[in-house]
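Note that one protein chain of the assembly has been removed; the remaining protein chains are unaltered in position.
As written, the chain order gives the labels A, B, C, D, E, F, G, H, I, J and K, with residue 1 at the start of each chain.
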Amino acid sequence: MTVVKSTLPEADRKIVGEALQHTLTDLIDLSLVAKQVHWNVIGARFRSVHLQLDDVVTTARTYADTVAERAAAIGVTPDGRAGTVSKSSRIDEVPDGWIKDEKVVAVMIAALDAVIRRVRQGIGTTEKPDPVSQDILIGLAAELEKHHWMFQAENV
Amino acid sequence: MTVVKSTLPEADRKIVGEALQHTLTDLIDLSLVAKQVHWNVIGARFRSVHLQLDDVVTTARTYADTVAERAAAIGVTPDGRAGTVSKSSRIDEVPDGWIKDEKVVAVMIAALDAVIRRVRQGIGTTEKPDPVSQDILIGLAAELEKHHWMFQAENV
Amino acid sequence: MTVVKSTLPEADRKIVGEALQHTLTDLIDLSLVAKQVHWNVIGARFRSVHLQLDDVVTTARTYADTVAERAAAIGVTPDGRAGTVSKSSRIDEVPDGWIKDEKVVAVMIAALDAVIRRVRQGIGTTEKPDPVSQDILIGLAAELEKHHWMFQAENV
Amino acid sequence: MTVVKSTLPEADRKIVGEALQHTLTDLIDLSLVAKQVHWNVIGARFRSVHLQLDDVVTTARTYADTVAERAAAIGVTPDGRAGTVSKSSRIDEVPDGWIKDEKVVAVMIAALDAVIRRVRQGIGTTEKPDPVSQDILIGLAAELEKHHWMFQAENV
Amino acid sequence: MTVVKSTLPEADRKIVGEALQHTLTDLIDLSLVAKQVHWNVIGARFRSVHLQLDDVVTTARTYADTVAERAAAIGVTPDGRAGTVSKSSRIDEVPDGWIKDEKVVAVMIAALDAVIRRVRQGIGTTEKPDPVSQDILIGLAAELEKHHWMFQAENV
Amino acid sequence: MTVVKSTLPEADRKIVGEALQHTLTDLIDLSLVAKQVHWNVIGARFRSVHLQLDDVVTTARTYADTVAERAAAIGVTPDGRAGTVSKSSRIDEVPDGWIKDEKVVAVMIAALDAVIRRVRQGIGTTEKPDPVSQDILIGLAAELEKHHWMFQAENV
Amino acid sequence: MTVVKSTLPEADRKIVGEALQHTLTDLIDLSLVAKQVHWNVIGARFRSVHLQLDDVVTTARTYADTVAERAAAIGVTPDGRAGTVSKSSRIDEVPDGWIKDEKVVAVMIAALDAVIRRVRQGIGTTEKPDPVSQDILIGLAAELEKHHWMFQAENV
Amino acid sequence: MTVVKSTLPEADRKIVGEALQHTLTDLIDLSLVAKQVHWNVIGARFRSVHLQLDDVVTTARTYADTVAERAAAIGVTPDGRAGTVSKSSRIDEVPDGWIKDEKVVAVMIAALDAVIRRVRQGIGTTEKPDPVSQDILIGLAAELEKHHWMFQAENV
Amino acid sequence: MTVVKSTLPEADRKIVGEALQHTLTDLIDLSLVAKQVHWNVIGARFRSVHLQLDDVVTTARTYADTVAERAAAIGVTPDGRAGTVSKSSRIDEVPDGWIKDEKVVAVMIAALDAVIRRVRQGIGTTEKPDPVSQDILIGLAAELEKHHWMFQAENV
Amino acid sequence: MTVVKSTLPEADRKIVGEALQHTLTDLIDLSLVAKQVHWNVIGARFRSVHLQLDDVVTTARTYADTVAERAAAIGVTPDGRAGTVSKSSRIDEVPDGWIKDEKVVAVMIAALDAVIRRVRQGIGTTEKPDPVSQDILIGLAAELEKHHWMFQAENV
Amino acid sequence: MTVVKSTLPEADRKIVGEALQHTLTDLIDLSLVAKQVHWNVIGARFRSVHLQLDDVVTTARTYADTVAERAAAIGVTPDGRAGTVSKSSRIDEVPDGWIKDEKVVAVMIAALDAVIRRVRQGIGTTEKPDPVSQDILIGLAAELEKHHWMFQAENV
Partner (left out) sequence: MTVVKSTLPEADRKIVGEALQHTLTDLIDLSLVAKQVHWNVIGARFRSVHLQLDDVVTTARTYADTVAERAAAIGVTPDGRAGTVSKSSRIDEVPDGWIKDEKVVAVMIAALDAVIRRVRQGIGTTEKPDPVSQDILIGLAAELEKHHWMFQAENV
């Protein structure tokens, strides 16, 4: 059933759709991981890290919505279900239970690293077929790399 | 490692912790399911249902946070990771791809039904050991049953 | 026609539905009575009482909506029509025309008294069948008894 | 007891007072009717109609207050008690229980029709004796006829 | 020098200009009188009357601006200078020094009475030549008569 | 097809509908003209005039909506399409390209003059058949004549 | 007369100026078309479509301003006059009079389609000469294609 | 009648009371003068000067209130009646009718000059008897001298 | 003198009044203790702890007001005077002077612990006599235990 | 331990520190006293006085914070503990239980009187050693004397 | 010391870092220059230019922050110290003292011209190595060229 007629030719639609779908699952997992450590963090820096993690959650949720609706707009159905996220995310699973603040910072640096790498690939593959989707991924990379810097800066 | 000294005796803490953990995974899945159909819904009622689903997402996200932080407050570490959600949620997986509006309404009635049932159980089991946690679940049930009514009312 | 499937067993649904319906008619009448004397109050305390009455109207209207939608949520159709209110309210009819400020205060103490009495009964009858509805009535009682104190305090 | 000295001669005061009193009872009933169907509406258009009805409630409550205070300002005591509303309103009583969305729309068209007719008469009778009250009724007619159009437009 | 070309014929412009100029001086004086007693009021009702007077000041200042700019818009230069106000206002001068609350209420009833009388005349004289200016005076009369009622209601 | 049953008799509906339709096309054109010179104005007064023009755009857009919805409310379908505006507007076409600030002021005085003239006629023709529509045109005339004064005042 | 010195070489300025001018006329017409059907839509989905159309109007008006001011910024005078819009827009004229909701949705899909096609061309032609203007067109395409998806999704 | 017991000895109370009373009449007149020219200004700078004058009105009204209530707080009854202002203000009367923008600027420089001179004297005389009143006059001088600079700067 | 007629029987009123009075003195002292260390905290975590303490102050002040007004509402006069607080609070006196951040965290854990213990007792004793007061104490316990967790989490 | 290096010489630091510490204890007690009578006031003026007292609480709390942080800023550790307040405040203890409105007003006049007297002394002693602290006390005196006037004015 | 691991290869990091550093010093100087003339401007257009300059300051400060944090995010330490700005900025030093409005406009056109030229170069050099940084420079160019147009338009 063709519900939404894409403004992109079929081949381009497929390339772009894939990049958006990868980004979507990574971002949903990023939001779940950041919440998980937001709740379980302990240590002297508790309050500071607890608040900082919610800034990451805001980025992840906002862009997950933007990216999923961009997929729909080019005629690709986004898939953000728990099972899909659990299978496809590139972020390593975080350990269960209380987790020390410096460990949380390390976990977030690694998680952001994984997401940024796929977003950077998406920026490359979408450039020609769809500069509109590329522009969204560029804006996302700017936010993710800012969080990335901040966690690194406090990990010295 | 005892990080947070519970104000509840050990047996009570366990009962309440379990009720909160069940609610947490159900609520995270509810937020993912509602977003999934928010993006993929089609049909004449598209805009109305699309907006209504974001009200469910707001309830689910707000209470997931409240419930997880309540668990931490009684010394229980909450687990909201993708894998845990995927394995433990009581909500049936929604189908992939575009989905007609009346089907979306049916999906949401079933999903809310499943979550409400466990929350109602939690209200029962937490009453004696921790009226504070019970009060949170009661507030949550009120919101979920309101959404439940609304989807049923438009499904006639 | 079963439109909204109740999460309560039939017997409980009936008890709770009755408590909510009684509260609804009392609250609508309370809002009408408070407005009536808001418009017709005279005397040196005019401005103070005039403003205070709108606080009561806000409580009454907000909770009338909450209570009616709670009824719908458990599958009971609320009835807030003028004829029903006029017949079922427990508040005595206020006299027509200009009304002195100290008389207004006495009228409001009596009106709040009548409504509180039925809400207190509702708290008792709903406790077992539906703690969710009970919680709403408890919150309402807190607001009504606060207004009740204030009018009494200025009636000395 | 002459509490408020009217700026209008006695004959004019009576004509205008009657027009305002009629409008007041109609508007209070309109707000009760709109809330009644706001709570009991069912059908595919549930959410849209549910929200639309609260816009009518806002118009009815705001103007009821304006009209009643205008009556007081010209020395006429307004009467908005449940019994008076129930006896004097020109709106037909709505049926009890769940009510289908297209039926709700028809109910609202008829209710608005009845209120508008009396307001239009009031515009005529108040023109000479009190252009200030007339101006309020004109503003009210504009809002009511806008709601009237909208319900008609969705009833095609 | 013809700066602003009036949309009204010369005779109409003069009639309307006069009505607006009278209203302007009365309103400026009303704002000064209300502030004077706002500062000097004493007695048990101090706080209530003190606040109520600022509502009158708001009406007077807002409409003074509207009326003066309406005059300019029809090519008539408004005159709101202290000397002009002092000479032309219809409000009796209020006594100097501390002033008891019930006396303040009486002063305001008389002041509002004087202003309303001239505004009512203006409504009559502007009807034919300029319904736009008339509409402004009608809106002003509604606010002034509302204040008038309130002060009378608390003077019983 | 009778979609919206008018509250006006047929003859009145036609007179009023025409006045509203004329106003609509004039207001849409006024908004386009004001934007055109907002973008192309040059000269020492650039910033001041640039900002002032957006105040006119706000008036024109807000009242275009009000007037069009008023037409619908009395059962007349408004026509605000580009072709209709281009053919029916009474405002002279403004020249293309950069335009000096004093020329912009002159253009706006003329444009407002043209619109005001038709609105003033509409106030006359709608008085008897529909005081509700007349009241909207009166409010619009007040805003337009205020802009008219301001541009004239700075053109001396 | 060279008023604004372009930061672009003449050839580039011409290419970019043309793309912006085309976009401007299309966006103004889109805003007029969306308002036209916003006022004339009828049918069961009236309220939902009526509100959705104002979202399109907001996009169209906001970007028309951005695009026209971008043209000025590179030294090109934008032309948004009614005659120009009427002659140059790529959107088909919509029919006069009441229009059924599903027809409105179809009209909007076609209108958005036409605008998107030219914007997509503009993204191509401006890439080399002016990435700043291109970035604006990319942001606009993202919004237009989102509206496009939504109307298609509710047209199934 | 001693209503408000001053925290100052009688001699100090008199000196400070006089300084505050002088400031009060000057500030009220400043607000009337600024409004007078706000309404009657003409010339190319109309809009800019028109808006700037309302900033002066805000300063004058805010500090008039502060200064009058400070007088009351030290047991001195403030006098801000039209007759008193007209007799005691140090500001020269402004001419009637339209007034060119550069003339308005000159009028305001002179008016501010007169007010500042008396405020500066008040700062000197209140220093010893009441640093609290002095602090208010210092804050006022800062605002007045800022307006003074701005009008001078645009008068070059 | 019976000022406020309690809705509770005398025995219940006494039990509930005592629980509320205990909570009141503890909460006032909690607010004073939290402010004391908010001002005197030193150490690397200064800013984080300084801000966190104001969140505790907000909880303590808000609930002190709610609890005291609840006492009044059931006819019990609350006592929140400095002497009473100093004598009856269960919180240990904090040391004078600068205090290191980790010591502050320990002080707050102990203070919250003491308050929570009495609130938990109050939840038990008020359950039967007054579910309305109990509900307030439950809400308070939820907030206090959340602060308690946070200070413990950062003390690892 | 020298934590904060004072910008004042030791002798000055001591004088200023004492003035600030006295003010701090008085202000905390003022906030507790005002809350005590805010909860226990009865009589016809209940609502007016109840609200007015919260304005005093706001002043007292805001300046307590400012004054305590000023002490810290000059290297003096502030002491605002319940025991210290109870021992050092200059305000007489208020009676327990319900208290009539006119008695409340008298209590507040006396309490403000006591605090103002010490603040006035502080203004004198801090002038030379620290004009920065003096400026804070001057601002505080202005607010306290304003409350003082208002309570006196309503006590006539 | 490698504090922040760049997501860019070393050669790209160096090119992009340089472009960002140049932009940073130019933007800080632009903010200082705009403030300098904001304070020293004189002439008939004083107020208009004074306000317009603060819009430039807002752009300059906002983007200076964005650009510096982007540098940090790619592992390059930004340098915005006064000495660096003074030595590296491409903007010519503005003259000291009062400066006429038309001269201010010319100064700003030249300053913006200088900054835009380097930003345009940066857009070119960053395109390949880092589209994320390029996107920030493109957004900045859009704002700077808008200010550039406005100052030119008022310089005719």
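Just so we're on the same page, a residue touches a chain if its C-beta (ideal position, glycine included) is under 8 Å from a C-beta of that chain, and two chains touch if they have at least 3 such contacts.
What you are looking at is a predicted structure, and each value in this text was computed from that prediction instead of being measured.
Chemist: Taking the full complex into account, find the residue in J:Leu51, J:Ala73 or J:Ala110 that is in contact with the omitted chain.
Modeler: J:Ala73
Chemist: If you put the missing chain back, which residues of chain I would it touch?
Modeler: 41-48, 50, 98, 100
Chemist: Which residues does chain J use to touch the chain missing from this display?
Modeler: Spelled out for chain J, the touching residues are 3-5, 7, 69-70, 72-75, 131-132, 135-136.
Chemist: Kindly note down the residues of chain A that lie in touch with the hidden chain.
Modeler: Contact residues on chain A toward the absent chain are 45, 48-49, 51-52, 102, 150, 153-154, 156.
To be clear about the criterion, only the chains that are shown with their structure count from here on.
Chemist: Which chains are shared contacts of chain E and chain I?
Modeler: A chain counts here if it touches both chain E and chain I, which gives C, J.
Chemist: With contacts counted as defined, which of the two, G-K or H-K, has more C-beta pairs across the interface?
Modeler: Looking at G-K and H-K side by side, G-K shows more C-beta contacts.
Chemist: In terms of residue-numbered contact pairs, which of H-K, G-K or I-J coincides with E-H for over half of them?
Modeler: Answer for the repeat of E-H: I-J.
Chemist: Using Cα averages as centroids, what's the distance between chain E and chain G in whole Å?
Modeler: 49
Chemist: On a C-alpha centroid basis, what's the spacing between chain C and chain D, in Å?
Modeler: 23
Chemist: Which residues of chain B are in contact with two or more other chains?
Modeler: As it turns out, chain B has residues touching two or more other chains at 1, 3, 42, 45, 48, 69, 72, 98, 135, 153, 156.
Chemist: Hey, which chains are touching each other here?
Modeler: A-B, A-G, A-I, A-K, B-C, B-D, B-G, B-I, C-D, C-E, C-I, C-J, D-E, D-F, D-G, E-F, E-H, E-J, F-G, F-H, F-K, G-K, H-J, H-K, I-J
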